[in-house]
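I'd like to ask you about the structure that follows.
Right, chain A next:
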Amino acid sequence: MVPTSYYLILSAVLFGLGVVAFVFKRNVITIFMSIELMLNAVNLAFVAFSQARHQSDGQVFVLFVIVVAAAEAAVGLGIIILTARNRQSLNVERVDLLKL
Partner candidate 1 sequence: MTPQLAIFFVLAALAVIGALNLIIQRHPIHSALSLIVVMIALAGLYLLMGSEFVAAVQIIVYGGAIMVLFVFVIMLLNAGVEERTNVSKLAGVAGIPLAVALLGFLAAAIARSNESAQAGLQSGALANTKEISTMLFKDFVYPFELTSFLILVAILGAIVLAQREKS
Partner candidate 2 sequence: MNSLLAANASLIIAFVKIALLLFIVLTVNAYLTWFERKVVAHMQSRWGPHRVGPHGLLQPLADGAKFLLKEDPTPAGVDKFTYFLAPLMALALALTSIAIIPFGPDPLPWTFWGQKVYLGIADLNIGILALFAITALSVYGVALAGWSSNSKYPLLGGLRSSAQMVSYELSLTMSVVGVLLLAGSFNLRDIINAQAHHPERGIFGWNVWPQILGFFCFFVAAVAETNRVPFDLPEAESELVAGFHTEYASFKFAMFFIAEYTSMITVSCLCTIMFFGGWLSPFPASWTFTHYLPSVILIPFGLWVIWDGIRYETIFGKLILPGVGTAMTAIGAALILFPAVNDFIQGPFWLLGKIFVFLFVYVWMRGTLPRFRYDQLMAFGWKLLLPVSIANVVITAFVMLLRGAK
């Protein structure tokens, strides 16, 4: 069997890579995708713990995380579409003032 710590280390690595993508990328859609990557890393940790303790709580929580991520993606992408229409750019460095 694969030790649980291996899964947790993989989850930490993926989370870290998500943070790096969040900080360094400038396209707002890519930044949003890095948030999804972080959520996925957390899901992996949940399922790993659920398997280690032989309880299904972790897996039920993963279902809730997936549903909330879906709702957030829908609304977030709507906001991104509106912002891109108003400012004609997807570069977050151009969206740093409230004034257009």
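These made the cut because all candidates are chains of the complex that A comes from, given by their letters.
To be clear about the criterion, a contact is a pair of C-beta atoms (placed from the backbone, for glycine too) under 8 Å apart; a residue touches a chain by one contact, two chains touch by 3 or more; residues count from 1.
Keep in mind that this is a model prediction, so the values were computed, not measured.
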item: Options 1 or 2 - which one, within this complex, touches chain A; value: 1
item: Candidate 1-touching residues of chain A, taken from the complex the two chains share; value: 1-10, 12-14, 16-18, 20-21, 24-27, 29-30, 32-34, 36-37, 40, 43-44, 47-48, 50-52, 54, 56-57, 59-60, 62-64, 66-75, 77-82, 84, 90-91, 93
